[in-house]
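Only a single protein chain was left out; the remaining protein chains are all shown in position.
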Amino acid sequence: MRLEVEKLSVRFPTPTGVVEAVRGVSFAMGAEKLGIVGESGSGKSTLGRAILRLIAPPGEVRAERLAFDGTDLLAADRRTLRRIRGGRIAMVLQDPKFSLNPVMTVGRQIEEAVRVHGRTGRREARERALAMLEAVRIRDPARVYGAWPHELSGGMGQRAMIAIMLAAGPELLIADEPTSALDVTVQMQVLAILDDLVAERGMGLVLISHDLDLVASFCDRVLVMYAGRVVESLPAGELHQATHPYTRGLLACLPDIARPRRRLPVLERDPAWATEELP
Amino acid sequence: MTGLRAWLLAEAPRSSFQARAGRAWLAWLALRRNPLALVGLAIVACLVLVALLAPWLATHSPYDQNLEARLLPPSPAHWLGTDELGRDLYSRLVWGSRITLGIVGLVAVIVGPLGLVVGTLAGYAGGWTDAVLMRLTDVFLAFPRLILALAFVAALGPGIENAVIAIAITAWPPYARIARAETITIRGSDFIAAAVVQGASPLRIIRGHVVPLCLSSLIVRLTLDMAGIILTAAGLGFLGLGAQPPMPEWGAMISTGRQYVLDYWWVAAMPGLAIAAVSLGFNLLGDGLRDVLDPRQR
């Protein structure tokens, strides 16, 4: 599994002019946990969607190269794209309430995902669905299998969502703020599931988040986005030794339990960050 | 022009009036992008203009009979022909627009506020108030509108004022329902809680916070309903229960023209076309307004 992105840009024409949501982002990744952090409006979610070609017109995606395991995603026709989306690349969004189909039981939705991508029979699909629910550590898979989405708590819904996404056995999972609607302890459990999947299946994971501490402690590598560009790219463990003033400013303005300060440092934005030459 | 434009679209307005004018301007810009809504607006504007300028636009008196010139087809002397009493149809239509506009205006003035008050009160108060007001609304909703209006007019006696009252009485329940539904969704929002924390009285909250948000959907609904109101008024006129002869009310005109429809089609067709055009105009305008005013789109 290898995802290659070179000089990717996303533009949206609006009545007041063209908005460049993502501007020339490049990175490559294999079976690892890649974190993309930034504030709202930094283009991180748009980048995640652009990889899956989920930008609706009139928005347009341009790149010198956007390839998944050698397949050019920009040139791919609809059929190829459909086979890749949900099959080899899956996506998990922030709120399971909006991503689960409210009029279908959780089990049916997982089964559907299994069958669409695997041509399996009914019984086999059911068994795989139950196995998926077990894989995301749901204690009573049979109960959740027959449950309706509205009967599940936030954490349970997000696990079910991940189970659906994993049913097809994707090689890459793009998770856009998958845990920010969840309590910290539940968030930790959901992340542990993703962590294991990366370790055991050799899956790649793109974790899009606004939470620097979370990304620093969970991911292998981090891209910091500002104004549609990656201003810094570094191993997650070294995030606290970041050099870019934006990254440093973001880290500094986080309140710290162990060291409460009278005032928090405020991030002073330098207009040059949006335009400067990047290494 | 550019100065006014800049004033309207200013990022930082300097007065409430400027801020509100700017928002109205943006709504107008959105409406302007919808050609069908503009057609509707033009028709409605036409109706208003014709009603205002009736004395100057009409070529004849709407009441003067001329039995020599009965049932004449459209000609340069009588643009739309004459009716069975030799009255000029064009002039009657022009004067009739005042009656139509009057009915529509009166009904709107009665129905809008009534529905708004009942609906917001029921929605905001909840509990017993809600139950009583809404069951009352249901009673009115349970009857077909024209039948109920017929019953009211029959009880009050025929005449244009009674027709307006009857239509208004039968038309308000849907507005109360809409206002209540909107109020219930608004009631739970944080800005209402903030107003409560500030010590605002329920009346102040309904008037200042709930009503402005209900208003746009009511206006849309009212515009869409106008066609129905005109048709009901015409229907009552047609049945002889609304405007009384010799008033040039369009529905009543169709009713009398009906007897001659096979040989002298224009007597019934001209007022019929007028009703159709005005109904269409209100409908198109309502559709356009819905796209512009719908609060869910902001």
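Per-chain residue numbering starts at 1, and chain names A and B are given in the order in which the chains are listed.
Here is the rule we use: a contact is a pair of C-beta atoms (placed from the backbone, for glycine too) under 8 Å apart; a residue touches a chain by one contact, two chains touch by 3 or more.
Convention: contacts and distances are computed from a predicted model.
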{"item": "Chain excluded from display, named as in UniProt, from \"Cytochrome c prime\", \"Biotin-dependent carboxyltransferase family protein\", \"Membrane protein\" or \"Glutathione import ATP-binding protein GsiA\"", "value": "\"Glutathione import ATP-binding protein GsiA\""}
{"item": "Chains on display which the left-out chain touches in the complete complex", "value": "A, B"}
{"item": "Sole contact to the chain not displayed, among B:His78, B:His209 or B:Arg290", "value": "B:His209"}
{"item": "Chain not shown: contacting residue from B:Leu72, B:Leu93, B:Val107 or B:Ala195", "value": "B:Ala195"}
{"item": "On subunit A, residues whose C-beta touches the chain left out of the figure", "value": "39-40, 154, 183-189, 191-192, 195, 210, 212-214, 216-218, 249-250, 253-267"}
{"item": "Interface residues of subunit B (partner: the chain not displayed)", "value": "11-16, 18-20, 23, 189-191, 193-200, 204, 208-209, 212-213, 295, 298"}
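We adopt the following convention: only the chains that are shown with their structure count from here on.
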{"item": "Where subunit A and subunit B are represented by their mean Cα positions, the distance between them in whole Å", "value": "51"}
